[in-house]
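One chain of protein is taken out of this complex; the other chains stay put.
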Amino acid sequence: MRGLARGLFASVVLFSAIAGGVGCRAAKAEDTGDTLIVGAYSAPREAFEEAVIPAFRAAWRRQTGRDIVVRASYLGSGAQARAITQGFEADVAVLALDSDLDKLVKASLVAPDWRARGGGSSGLMARSLVVIAVRAGNPRGIADWADLGRPGIEVLTPNPRTSGGAMWNLLAVYGAASGDLKAKSAAVARVVDNVIVMDKAARESLVSFERGIGDAAITYEQEVHVARRAGRRYDYVVPPVTAVIDVPMATVDRYADAHGRRAAAEAFVAFLRSPEGQALLRDFGFRPATGPLDLPGDGRFLAAGHPFTAADFGGWKKIAPELFAPVTGAITRVLEATREDHEASR
Amino acid sequence: MKPGRAVLGGAVVGYVGILLIAPIGAIAWSALSSGPAAFFRALAGSGGGFALLLSIGLAALAVVVNTVFGVVVAWVLTRDDFRGRALVNAAVDMPFAISPVIVGFALILLFGPQGWFGGLVRALHAKIVFAVPGMALATIFVSLPFVIREVGLVLAESGHDQEEAAYTLGASPFGAFWRVTLPNIRWGLLYGVLLTTARCLGEFGAVLVVSGGLAQVTETGTLFVFRSLEDRRDLGAYAMALALAGMSILLIVGMEILKRRRAGANPRQGGALRIA
Partner (left out) sequence: MKAARATAGALSLRVVAVAFLGVMVALPLAAVVGSVLTGPGGVGAALHALASRTARAALWLTVWTAVVVALVNAVMGTLTAWVLARYKFFGKAILNAVIDLPFAIPTLVTGLMLVVLYGPQQVIGQVLAAHGLRLLFAPAGIILSLLFVTFPFVVRAVEPVLMDIDVDQEEAATTLGSSPFRTFVQVVLPALRPAVLTATLLTFTRALGEFGSVVVVAGNIPRRTLTAPVYVFGAIESGEPAAASAMSLLLVAVSAGLILAVDRYTRARARAIGVRV
């Protein structure tokens, strides 16, 4: 009995020590002097962790003489926006589309004039293109969105409810199709019928593709570049008509001010827009936030052709409710109908 | 009779082999085929060490809380009689009924900025959701029933006589508990603790909803596996998966040994849940 008591007591002490130690460590990580919390969508992960954040820390040290710890969370854009509005106290938000950022404005976390404070870049960090990733050598001969609708082709794209990237993907298919809303919806339906996995975020979707699943993945050009850096070898196709992806970012005013980190937050945002930051982003496949989209001198990038922007369709303010509103959005309806429904309405 | 037995036995072994052993073997092979050095590097790198510690820490906390209160609840359920006891009994089983994502959702409903206690949390400058406390609450919830059920079983079977005898001999209630009850329930208690720990190490759905996904801050072992897959660090994912599963498997082996001892002390076997 003595032994048991001692054993129990020792276990309780040990357990409590572990629990307390871990808890303190976790708490301490937040309270360190200069800290910055970034809430990002899934794609910029490598660009930030491997290049941008270390370079920013060096620049901050040069500027202020102090060290700074930057912690970033990477989730699907919709999921990240949700997390930030529900209490994840990020100082800077980098999301996949500006309607997700506007969710933060609606929650009074970001000032409504965030676009204007970009110094001419209208709130963007960078741009990219919606492309189609295919197996090396393009064995299925995929060249355009219509090819994704061919029978037997298996397609990957993330779920637009949680992934901003998915919304860009489907907008590209929709926008590239000709005809009225019904014809465009039908074009989207043909592609959606071939989708076999809907991951939560853009990154997960591409990783699934790399595991050998599916014939093609609708993705960002930027993501393919990152995959290449990681040694993955596959090709991608830029359809003749596709969407330009605008990647918005903003200081999360409410949290940055509450934490007293506004200076650091704005410095981070400014750094991303600076020539140094933009060059680093380009190394990871992002196209510049301003200026021409094509980079003819840079052999890493394919020709962009004549893609359209969200603004051509009225901006996400108009697109999000029209196409993606729950239940009533045109693309939502396509997603919620089955293959049988699509075929019946053709 | 013999060939029939062989067929049946073979069918069962085959089923178990394909369903259980093959997948575990696949993960073990994937994690270890690059050698032990690569395994440990992948496990510890990129915040894996912290994630593992956080998982263990959360499990430790849940064990402490659920053991202390669990024994009380088990005692009350088996030794006491009052109106509403059936309700208390039903409440204990609820965590089995609730999907982990709903647990996370409920925590946000309670402690998120628009939640029931949102104002209170803000006023106290506390951080519950998207921070470790919220994950702790989720972990405690999902592992709540184990100690209660296992200790309850033992208490129900062993009867009140020994404690009564101790009371008549002048022992205080706490003394009787410490000297009479505790030794009686120790195997059940330990069994419950092991089940609790295994469950906590494996928790995923609830912490996925409630954690902010910040590496080295709010990332558990399971979340680390999830992130590693996205970071294209497959080996890291497999290594952590094997580590988590391996720790729990060791606990299982411990459970088996305890079961044997209990079979010696109490002629009752098996049953991770109180069923029939």
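As written, the chains take the letters A and B, and residue 1 is the first residue of each chain.
As a working rule, a contact is a pair of C-beta atoms (placed from the backbone, for glycine too) under 8 Å apart; a residue touches a chain by one contact, two chains touch by 3 or more.
All figures in this text were calculated on a predicted structure; none of them were measured in a lab.
Visitor: Kindly state which of the options A:140, A:161 or A:229 is in contact with the chain not pictured.
Guide: Hidden-chain contact among the options goes to A:161.
Visitor: With the full complex in mind, choose from B:64, B:106, B:132 or B:154 the residue touching the hidden chain.
Guide: B:106
Visitor: Which residue numbers on chain B touch the omitted chain?
Guide: Against the left-out chain, chain B lists 1, 4-5, 8-9, 11-13, 15-16, 19-24, 26-27, 30, 69, 72-73, 75-78, 80, 82, 84, 86, 88-110, 115-116, 137, 140-141, 144, 156-157, 167, 173, 195, 198-199, 201-205, 208-209, 221-222, 225-226, 229, 237-238, 241, 244-245, 248-249, 251-253, 255-256, 268-276.
Visitor: Identify the residues of chain A touching the omitted chain, counting contacts across the whole complex.
Guide: Chain A touches the missing chain through residues 76, 78-79, 81-82, 85, 103, 159, 161-162, 195-200, 211-213, 326-327, 335-338.
The rule is simple: only the chains that are shown with their structure count from here on.
Visitor: Please work out the Cα centroid separation of chain A and chain B, and write it as a whole number of Å.
Guide: Roughly 35 Å, centre to centre.
Visitor: Applying the document's contact rule, which stretches of chain A touch chain B when the two form their complex?
Guide: My answer: residues 1, 4-5, 12, 14-16, 18-19, 21-23, 25-27, 29-30, 37, 42, 45, 71-75, 83, 85-89, 201, 203-204, 207, 210, 227, 230, 232.
Visitor: Which stretch or stretches of chain B touch chain A in the complex?
Guide: Its residues touching chain A are 50, 53-54, 56-58, 60-61, 63-64, 108, 111-114, 127-132, 178-179, 182-183, 186, 212-218, 227, 229-232.
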